[in-house]
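Removed: one protein chain of the complex. Kept in place: all other protein chains.
This part shows chain A:
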Amino acid sequence: MSVSSGSSRKSYTALVDTMRPAKPVLRNVLRAFWVGGVVCFIGECVEEFFVHAFHFSEKTAGNPTVAIMILLAVILTGFGVYDKISQYAGAGTAVPVTGFANSIASAALEHKTEGYVVGVGTNMFKIAGPVIVFGVVAAFVVSFVVYAYIRLHG
């Protein structure tokens, strides 16, 4: 048996494909839907609270609401709960701003042992970093296109 020749590799990949457990896509989607929905519901409640208790407008209530949601996610991360919820919920907890907060808080916690500057400072954005980089790049490209369109047609 040749160890890693093309044909044996190909037939092995085919065998693995037949024996790999199927991805529970429907289950994952349903879980993400209901947990993500709950996260958003909590966010709505917090926003309503700011609107009614502190007389924020719908628009200005956004920032303190996000801050509260981030705080909640970071606290849950610190207590070691967030990753367990995420294993269940998948995208339901990864997509909202809470997932972003968790990625930063978890990296910061992880690298505390290497010191605050080199450890935490260098590493806390190692998972969130790409989101920021490509978010900014995408925002630039989109706004450039929109701006050019308005100048040419408007």
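Here is the rule we use: a residue touches a chain if its C-beta (ideal position, glycine included) is under 8 Å from a C-beta of that chain, and two chains touch if they have at least 3 such contacts; residues count from 1.
As a working rule, contacts and distances are computed from a predicted model.
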| item | value |
| --- | --- |
| Name per UniProt, for the chain absent here [options: "Stage V sporulation protein AD", "Spore germination protein", "Tat pathway signal protein" or "ABC transporter permease"] | "Stage V sporulation protein AD" |
| Chain A, residues in touch with the chain not shown (by the definition above) | 1, 3-4, 8-10, 12-13, 15-16, 19-21, 23-24, 28, 77-78, 80, 82-87, 89-91, 93-94, 99, 102-103, 105-107, 109-111, 113, 127 |
